[in-house]
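The structure under discussion is supplied below as structure tokens; questions concerning it will follow.
What you see is the complex with one protein chain gone and the rest in place.
This part shows subunit A:
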Amino acid sequence: MPNLEHPAYPAADLLHLESLVPCRESQVSMLLSIFGERQQFSFPSIFIYGHTSSGKTYVMQTLLTTLQLPHVFVNCVEYFTSRLLLEEILIQLQSSSSDTEQTCPVHCDTLNDFVRLFKQAVASRELQDQTLYIVLDRAEQLREMEANILPAFLRLQELTDRNVTVVLLSEIVWELFRPNVGCFEPFTMYFPDYSIGHLQKILSQNHPPEYSADFYSAYINILLGVFYMVCRDLKELRHLAALNFAKYCEPVVRGEANERDTRKLWKNIEPHLKKAMQTVYLREISSSQWERLQHDGGEPGQLKGLSAHTHVELPYYSKFLLIAAYLASYNPVRTDKRFFLKHHGKIRKTNFMKKHEKTSNHLLGPKPFPLDRLLAILYSIVDNRVAPTANIFSQITSLVTLQLLSMVGQNDQLDGPRYKCTVSLDFIRAIAR
């Protein structure tokens, strides 16, 4: 058992920390050894990556709070511009340092300002003797900000000349970050996915107070048996476990089975979980609807999921426009004459067959077509005469806003706009009926 050990921190804190971060002991001890003692300078920047919910954020947060290391925690998605991000870091610094005086609004537009203000903030906090950790969650967003942000954060220690370490958390590998002009290489660290055993251990940890740990762990075992194939997201699994636990307990509550009667319980819950996989997990029906359904004991069949409502009612000409667009997108131009003209000449069959594409047009995806072609096909597929009124043209635009068509190339409207049909064959079949 790799007990966490570090001379700088009290053993009780470490023990508590260990209980909080199951299955991540090795990563934590690695981090601890990089961090060193409080006053020691650490590595300037650390890059941690791993899949969704492999515990990056959680581990960092628990580590820093339990050991009471000075830190700033920022989510880069939330602070979407560099200004917001920098200001947020400064605000957090200020507010944690001085809770007595009102924090004055900081204005920080550039990194230069940031470095200056950062030095001030650190000085006012008298933190020179401790390492300050700046954790940037979802660091992949940094790539979309100004080009100097990411390199500057990587060597913030050097720029500010203060004891600071920047920790970047991301779901993608470092290679995708590296700017082409080069930068300081951070220390990279990988958080591997939790294995099924890990998941079992972590999920079983929080059992409800009314039931024993063994009972809950048996339930988690069944749950993982169903869901592990499709979902390894810890958060999602925990959510699903909480949603379906009431159903699992039902026989026990009714007195039909006791807590040890695993087989009976399994028979009861398994089909239910499978149904949950098809509905709640895909968000076809919402969790609250699912709970209500469970509560009322109704069949999930009565509640139609989101995908059941695929039918879209369209005006008469919109339907024809969409069909025409579909034909224009998936038929090659040279077949138009054959399909849509009443008196097309005889087709030389041999010639045509030879050229026939091996791959289906549906596999190639929609091709763009000009407006003229769309209208020409429309006129030929609608039985009666269609006047080219403003209403027809406006319908094309509205189909674009409804995302049933999409405009290709944002060039001049006068220059013959080109469109693509974005709906599937099934959809067209449904409206053509």
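In the analysis below, a residue touches a chain if its C-beta (ideal position, glycine included) is under 8 Å from a C-beta of that chain, and two chains touch if they have at least 3 such contacts; residues count from 1.
We take it that contacts and distances are computed from a predicted model.
Asker: Going by UniProt, what is the name of the one chain that was not included in the view, given "CIB1 protein", "Origin recognition complex subunit 3", "Aldehyde dehydrogenase domain-containing protein" or "GPI-anchor transamidase component GPAA1"?
Answerer: For the chain not displayed, UniProt's protein name is "Origin recognition complex subunit 3".
Asker: Which residue among A:6, A:38, A:201 or A:238 touches the omitted chain?
Answerer: Missing-chain contact among the listed residues: A:238.
Asker: Of the residues listed, A:12, A:77 or A:181, which one is in contact with the missing chain?
Answerer: Here the residue in touch with the unshown chain is A:77.
Asker: Extract the touching residues of subunit A with respect to the undisplayed chain.
Answerer: Answer for subunit A: residues 52, 75, 77-81, 84, 87-88, 105, 206, 208-210, 233, 235-236, 238-239, 241-243, 245-246, 282-283, 286-289, 306-307, 309-318, 372, 387-395, 397-398, 401-404, 414-416 touch the chain left out.
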